[in-house]
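With one protein chain withheld, the remaining protein chains of the complex are depicted in position.
As written, the chain order gives the labels A and B, with residue 1 at the start of each chain.
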Amino acid sequence: MTHWFHKMAGRTRRLANYTTGEMAETEQGRMRALLAACPACRREVEAYRLLFATLQTSPRVTLTPGEAAAFWPSVEGRIQQGATPATPPTRPSLRERFWDHPRLSLVSAAAAIVLVLGLTLGPMVGRGPGTHGSDGAEVISVEAGENTSVMLFQAPDSSLKVIWVFEAPSS
Amino acid sequence: MGGPEEPEDDWNLVESAKRGDRNSFGTLVRRHQDRMFNLAYQITHNREDALDIAQEAFAKAFASLQHFKGEASFATWLHRIVVNLAIDCLRRKQRGGGTSYDDTRGDPEGQKAVLFAPDDPAGALEAKQVRALLARGIGELPPAQRAVLVLREIEGMTYEEIARTVGCTLGTVMSRLFYARRRLRRALAGHRVDLR
Partner (left out) sequence: MEELLWRRCLVFVCVGFAVVRLGGSPTEVWAQEVVSLRAQVIYAANEPGGVDAKLGNLAGELQRTFRYSMYQLLEAPQGSAALNRPWRVGLPGDRTLEVIPTAIQGGQYNLTVHVLGPGGQALVNTQVRLRGGGPPVIVGGLLHQKGVLIIAISAG
């Protein structure tokens, strides 16, 4: 059964916010009523609970006694070598900015579709019944020779385009 | 956000360090080294990198001490340096051919499955499986999303604190967190969740 809530935009965000307690109180009551009626939504909330609980109970790592003892001397060594001041992180690569970004990658995909449609349909749109050369031959230009004249014609019930050359008769 | 000592102690130590008292800075380092190491490790999940990042962060903090005006706490300021260095490290590794997020390494004392009761071996096994799935999912997050996720879900920072630490807007923090959570949720997609 597809609950109406499934069709709501931002469903994932709402479920995650409810699980983390970030949902406004006014919405929480409504959410509880919906969860009572939607097993799929309840499974989703439980999955988020498991996810957050696992993250929040991630084991904290500590320095070993040896590492702890050597830590400050190592920092001193770096200071003496001339550590540079703190700077903002390097700019994300194009891949991270566009490829890994959900919205921008979606925009890229949409732009690619538009490009393909334009390339595929464009020539077809431009080609209409009145456009010359689509089926028959088209004469673009004709030039007679020095001792000839030319005529261009097409018979009414024929598809042939004819370039007729009038030669001066040889004497 | 502060350690067991009062923030004023940090401030006094910073002021002493600014006047050239290196021992004061050493005290600051010893006070915050574990926390910064853990933060770097949670983002990179590589012990060697985390150690290098934490040490470098303190060295850079010393070099930038004159610019620290005390608008935020010293720990918050350090968080920012560590996070930036960790993101840089991840990006460098990505360009060099991928990062690994091996959940089985790093903690010499081994995993502590605290999700389930100690006398629940099946639960402990399940927790380990879930953690492995999440580790893989986190490893596939872009560096910026990974950093925000760690600061929120592991360090427990507020959105505002994360925004100040990472140096971005609140909206960007929420957006990155949303996408990171969704991707991790999908990483768990194959794991059966029992309704309670």
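Methods note: a residue touches a chain if its C-beta (ideal position, glycine included) is under 8 Å from a C-beta of that chain, and two chains touch if they have at least 3 such contacts.
As the structure is a prediction and not an experimental result, all values here were calculated from the model.
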Practice item. Write the list of subunit A residues that the hidden chain touches. Key: 99-100, 102, 105-106, 108-109, 112-113, 115-116, 119-120, 123, 133-148, 150, 154-155, 157-167, 169-170
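The definition used in the following text is that only the chains that are shown with their structure count from here on.
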Practice item. Using the touch rule from the top, collect the residues of subunit B that touch subunit A in their complex. Key: 22, 26, 29-30, 33-34, 37-38, 41-42, 47, 50-51, 54-64, 67, 80-81, 83-85, 87-88, 91, 94-95, 106-109, 111-112, 114-115, 127, 130-131, 134, 142-145, 149, 153-154, 156, 167, 178-179, 181-182, 184-185, 188, 191, 193-196
Review point. Can you list the subunit A residues touching subunit B in their complex?
Key: 12-13, 16, 39, 42-44, 46-48, 50-64, 67-68, 71-72, 74-76, 78-79, 83-90, 92-93, 95-96, 100-102
